[in-house]
Every structure is written in C-alpha cells, then in structure tokens.
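A single protein chain has been removed from this complex, and every other one stays in its place.
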Amino acid sequence: MNTASSTNMRIKLPAAAVFLEIVIVVLFGVFVRYTPEETSRVADQHLYPFFQDVHVMIFIGFGFLMTFLKKYGFSSVGINMLIAALGLQWGALMQGFWHMRANTIHLGIKSIINADFSTATVLISFGAVLGKTSPLQMLIMTIFEITIFSCNEHLVVDVFGAADTGASMTIHAFGAYFGLAASRLLYRPGLKDGHENEGSSYYSDIFAMIGTLFLWLFWPSFNSAIAAPGTQQTAIINTYFALAACTLTAFALSSLLEKRGKLDMVHIQNATLAGGVAVGSCADLEIQPYGAMLIGSTAGIISVLGFKYLTPIVASFLRIQDTCGVHNLHGLPGILGGIASIIAAAVQVNTQISAGMQAAALGCSIGIALVGGAFTGLILSLPFLGQPSDQNCYDDSVYWEIPVEEEAQRNSPDRKEDHNKFSLDA
Amino acid sequence: MNTASSTNMRIKLPAAAVFLEIVIVVLFGVFVRYTPEETSRVADQHLYPFFQDVHVMIFIGFGFLMTFLKKYGFSSVGINMLIAALGLQWGALMQGFWHMRANTIHLGIKSIINADFSTATVLISFGAVLGKTSPLQMLIMTIFEITIFSCNEHLVVDVFGAADTGASMTIHAFGAYFGLAASRLLYRPGLKDGHENEGSSYYSDIFAMIGTLFLWLFWPSFNSAIAAPGTQQTAIINTYFALAACTLTAFALSSLLEKRGKLDMVHIQNATLAGGVAVGSCADLEIQPYGAMLIGSTAGIISVLGFKYLTPIVASFLRIQDTCGVHNLHGLPGILGGIASIIAAAVQVNTQISAGMQAAALGCSIGIALVGGAFTGLILSLPFLGQPSDQNCYDDSVYWEIPVEEEAQRNSPDRKEDHNKFSLDA
Partner (left out) sequence: MNTASSTNMRIKLPAAAVFLEIVIVVLFGVFVRYTPEETSRVADQHLYPFFQDVHVMIFIGFGFLMTFLKKYGFSSVGINMLIAALGLQWGALMQGFWHMRANTIHLGIKSIINADFSTATVLISFGAVLGKTSPLQMLIMTIFEITIFSCNEHLVVDVFGAADTGASMTIHAFGAYFGLAASRLLYRPGLKDGHENEGSSYYSDIFAMIGTLFLWLFWPSFNSAIAAPGTQQTAIINTYFALAACTLTAFALSSLLEKRGKLDMVHIQNATLAGGVAVGSCADLEIQPYGAMLIGSTAGIISVLGFKYLTPIVASFLRIQDTCGVHNLHGLPGILGGIASIIAAAVQVNTQISAGMQAAALGCSIGIALVGGAFTGLILSLPFLGQPSDQNCYDDSVYWEIPVEEEAQRNSPDRKEDHNKFSLDA
C-alpha cells in the first residue's frame, strides 16, 4: 500500500543518521578538544556523580516515562535513545559555539552535563508528538530544536543574566511549548476522537513508573548540577522537598477528581514530577525548604488539574494533540517556576537577580519556543518524512520488527472486537 | 455495595494528604532552615552520592521489591512512593526535633539521608500489611511509626551509645516487628487459607528483581552513609562481601529445600538481601571481610528457612499474616545483626562499644516496635479508614483506575475458571 511504503525508513533513516554523524565528526575534528587545564579538570571532578544522575534521567527517565502506551514501548525507549545520542553530540557543538576560546570548544564534565541538558528539551517535545511521527522526523526535530534552544539559553543566561539553574524556563517551558507548537502544525483531524492504541496496559504502566521514579529521584541532581558550588546543597534540598510535597498534592488531587476516589496512573506518573520542574528556576536561591514545598505543592495541584481539564480543551479548541501531556508536566509547571523566580527576585531573596530579567527570560523562552516549534512543525509536515497514517499511530510495528507472537496478535482481524474479553469466550 | 462505598477514598485520602502537607509546611516554616555553616555544607558534600544510592533504594528498591504480587503492582510502587514522600518530610521533622539548636532544625545532606532512612522503617512495615490496607491507613501508619522510630533511635544512638551504623536493629528489626504487630491487630480470618491473588506472575517476578537488585547493589551505601568518615570504607567492604556470601547460601538453601531442587523466586528476591541487614550493626567495625562473610552466610540460611518453615507457623499460630515475609528479610536478620554486634562488643573488636548496651538496643528496638505497632494497628482497625474487604485484597482495582483490558479481564465472572487456560478454549 501507499502508506506502508512511505513509512519505509530503509534509505531515509540510515542516510540521515550517517550524514549527520559524518557532519558531527568533522565539526568535532575541527573545533572540539579536551579542556587543556589540569586545574579545571580537577575542579570539575566532583560533578561526575551529578552528571551520571542526569544521564540516567535522560535515557532511563524520559525513555521509560513514555513507555506507558501499550504498543509503543520499543519506540518510546528506543527513539528516545536515538534522539538523545544525536542530541548530546549536537548540543555539545551548539552550546560550545557560544563559548569558544581561540576558535576551539573545550570539553569537560560541565560540558557533557550541558549536552545532556540540551537533549532534555527535545525529549520533552517528543512527548507531545509521541506516536505520530517517524524516527526520521525526530532526527530533524533534534537538530532544529537544539540549535534554537542554544540560542535562547545564551540569551537568557548570558545576556539577561537570569536565574534558571534548574531550567524551569529554558528547558521545561521551552521544550513543552516547542513541542506543542510542532504538534499544532502536525494536527491530525482523524485522531480527534482518540485512537484505540492511545492507552496503557497494566505492565506498560509499571514500566513507565521506572521512568517516573528515576526522574523523581535524580531531579535534585538535575537542579543542582550546574549551580555554583556554594549553592549546590541548597538546590538539592529545595528540590528534594518540593518533589515530596508535590507528590502528596498530586495523589490528593488525583483521588479527589475521580468520582470513586480512585488514583489515576497518568497523574502519578507525571504530576508527581511537577514540583521538580517548578522549583527549578529558584532551586539555588535561599527560599528555604518551606518555600520549596509551597512551590512543589502548587505544581502538583496545577499539573493534575491540567491533565484532567485542560488537555481535552487544548485538543479540541486549539487543535493541539499532546500525547504525554507535556503541557501539564513541563509547560504549566515551567511557567510557575518562572513566576516563582520573578517573585523571588521582587522580594529580594537574592539581590543579584532582577524581576524584570526573570520575566524577560520567561517570555523569551516561551516566545522563541512557539515560533521555533511552529517552524519546525512546518518542516516536519513535509510529505516524504515517513510519518505514519492515522491508523498506524501509537504502534511500534510500523518502524520496528516485533516478536512473532505479538505481531500475530496485533494483526489479527478479530483483535479489535475480542481484545477486551479474551478470557470470556468459552 | 457497602464495602465498595467504604473503600472510596475520594474525600478521606485527599483531606488527610492535604491536611498533613499543610501541617508539615507550617512546621517547616517555623522550625526548619538550611545549615548556616559553609564549612559543614562542604564537609557533607562527599555524602551526596551515598544519599542518592539510599534514595534509589527507598523508592525503586522497596517499591519494586513489592511488585511481585500479580495484581498489586500499581499499589506497591505507587503507595510506596506516597509513604516515602510523606515519611521523608515527617522524618526530617521528627529526627530534627532531637537535635535543634536555638529552636531551629538545620538541614544538610546528612539530614536528608536520615530522613530517607526513617521512611525505610515504614516501608518495611508496609510489606507486612501489603494488599490488606488502604492508602489512608498507610498515611496514618507513616506518621505514627516515624514518630515512634525517632524516639527509639534517639534512645539507642544518643542515650545508649550503641553501634548500629547500618541500622540492623533501629530500622530493620524495628520496622519488621512494628509491621508484624500491626498485622496481628489487623488479622483477617477470612484469608487464613490464602487468597487467589496472593501470588506472582512471570513478569511481576521480574519487576520485583529490579527492586531486589537495586537494594542489593546500594546496600553498601546504606550501611556506610552515616558512618564516621574513617570507617566508611570498612562499612562498604563489609557489606559488599556479606551480601555476596549471603547470595550463595540463599541460592543453596532455596534449591536444597525444594524436592526437585528448583529455585524459588521468593527466596532469591528476599533472602539474598538478608546479609545486608545482618551486617548492619557491625558494618563499621573491624570484623574483617571473612567476619562479614560469616554473618552474611548465616543470614542467607536463616532467611530461607524462615520463609519456608516459619512464615506458615507464624500465620497459623500467632495469627500474623506477613505478605512479603518481612520477618524473614528484616526481622530475623535484624536480630542476627544485633547479636553479632553484642558478640563483637564482647570480644572487643572495638573498645568503644559495650555488649550490654548493644543488648539493650536490640531489646529496646524490638520492644518499642511491638508495642508501637500494636497500638498503631489498633488505630488502623478503625472502621472508617477504607480497608478493603477480604475478597478485594491484593487487588489494585480497589484504589486505582486500571487499564480497560486489564479491568475487563479481572472482572470477568469466568476469570477464575479460565485464567489458567486462555489459550486452550476453542
């Protein structure tokens, strides 16, 4: 069939991947070297455990968080890996170009933490378009998004001098609105009434909890990894308590909003993390643990409300289909984080930051994300990039070889009728 | 139905969670600040990787270890998260109250390690009552148990001056006997012949191994995290070899006690960890690696024997239903750890500790746990706390929304007859 042949990645994906890798190796050959100073190498040494925690968040955390879809586990964890592997190389270049010395990018532990950070934006955006895009589209999005991200980050951090240690604005809000704008351009009217594959299975929900928990656990490292040495401990403690408080309000709201009081895995997997997002911008400021808890508690509430009430509205009225609900996990809590930092600046928790610059950072991150995401979405909507038909969305078998038994089951003509009652027939 | 309505958590759980979070934020606002001394912050810095290992043990380790039940994975990993998120906040307060300066609790890395530790006691007790309690009951147990734990810990460590670095007595034995006492008060005669849901499935057993292995791997960090800097390496090495030796004896006994010589996942998931529990009290003493191995080997044997022979006896004669067998993993090996520390003191491995005080610590931990657990169990047996009916035990669907396919299968009237042969009917 026409659709089937157009999703064949055999030439396109290898060609794009190999081409990009060659470009990257050449650029690294020309521009990239180790940090020459012994002193700076030693100073960075203590950051290595922080790096490893962030590294786990990127590959295990994001990867498994998205395995919640019942037939999309291979893609979630596999394409997540592909995006991140490309993104960290490209990110090292893009971020490095803003800080060259003698036309050379010098890499140390801090650089690879930042390279990992830059991939987080794409993985957040990936969540918005999950199940509706091809691996090739994702390679392209990775290149565009990280390039634009690096410019915005330079603006926010180096030009505005804004506080955003845990990157509520530059990574979370940016990644979410970039992905939502791209998703708007890739809108599929055929999926407006949902899709039978767009749900979880019992085990896929448990796999997703692996992702949730590693994100939750290592978030203190994410928010403190690039903080100034004297403030790292503050960032750790703030994030630790923000997440704990957020978890309590997320559980509470999840139960409160269901008529039988039952907890919803979507909320537990996602909204429990909103506190880590929201406390990001203020993480290294002396807001005291109770301040962090207030931010975290609020984030948990906002996030569950977003999943319950806002996502359906955004889908029908704004025509933005947000597979993983990144707006509720990264978008709204990212804005909350930005606002918290504006307030913190206004009440002079720290005299080095200005409310105006914090506000500019927030506006700029969202604005650039929306424009950049829309532009990227436009490019991704080119017809020859192999995106799946509506019917084949959220299904690994379009791009992956699937174990025989699983495939037999998926392709069965009776499947749709029978799959809710395979133990009932007798 | 009456039962169904009483397990509805819609008002109770959110009200309790939000109320507790408000109380905690207020107490943090009044009493808790960051450690002011720069020097002490820097000195703690090297403990952060130890903290992260312990953090993973609490949320991934305990959470996944309990996913072994075939229909209780959401609750195991989800309620584990809820307990720990509440517990670490409450623990920071309760432990902090014993060490205030100028009416203020000062938090550093060591405080959050201890806060995590305090949640471990509740998670151990949770294992004893797993599948038979509501999330609301668990919130209440968390508050009571951590409060009592903090008093006992103060007594053992600050008053008796006993050695218990890896907390064989204050966490493991305490958590086990607290949970067993609570379980005794919550005894369900209706479950004395077992329950069809009280077993594992193939994948649930593999999920549980994720928990087992992360506990096993990071136990050296658990046992050394709060050791004096000079003895941390000793604690790491002792725990490393105690666990390795324990693993060999646990495998050996598991095979030996089954007539066809087959290994039992229950033993491998649990008894391989007993060495980490048992070496805890002596972890930082110079017992030499072979001493640690002797303790570990013994623990592996005792633990498997406990699972095989003691648990059924405890259930029928003492009327204590111990879902996860915490008596065999934490109770008996915890006592062994206490005894080992008494012997170590008696033979003067370290001249600073006294056999009498070690014995007092062990007795006191078990005694307070039993009384505290019974008292807490009495409160938990209040009728309006939403505990499940006997029939609904070990079933996520009482408190969680379950994916459609799974729920359809679970609710099928033919399920019981058919579930062993869903590929046979034709």
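Labels A and B are assigned to the chains in the order they are written; within every chain, residues are numbered from 1.
Definition applied: a contact is a pair of C-beta atoms (placed from the backbone, for glycine too) under 8 Å apart; a residue touches a chain by one contact, two chains touch by 3 or more.
All values reported here derive from a predicted model rather than from experimental measurement.
In the complete assembly, the contact with the undisplayed chain comes from B:Ile206, out of B:Ile206, B:Ala346, B:Ile379 or B:Val404.
By the touch definition given at the top, chain A reaches the unshown chain through residues 8-14, 17-18, 20-21, 24-26, 28-29, 32-35, 38, 41, 44-45, 48-49, 52, 55-56, 59-60, 63, 67, 73-74, 77-78, 81-82, 85-86, 88-89, 107-109, 112, 135, 203, 207, 210, 399-406, 408-409, 412, 414-415, 418-419, 422, 425.
Where chain B meets the omitted chain, the residues involved are 46, 49-50, 53, 70, 199-206, 209-210, 213-214, 216-218, 221, 230, 232-234, 236-237, 240-241, 243-245, 247-249, 251-253, 255-256, 258-265, 268, 272, 286, 288-290, 293-294, 297, 419-426.
In this text, only the chains that are shown with their structure count from here on.
One simple way to say how far apart two chains are is to compare their mean CA positions; for chain A and chain B this gives 33 Å.
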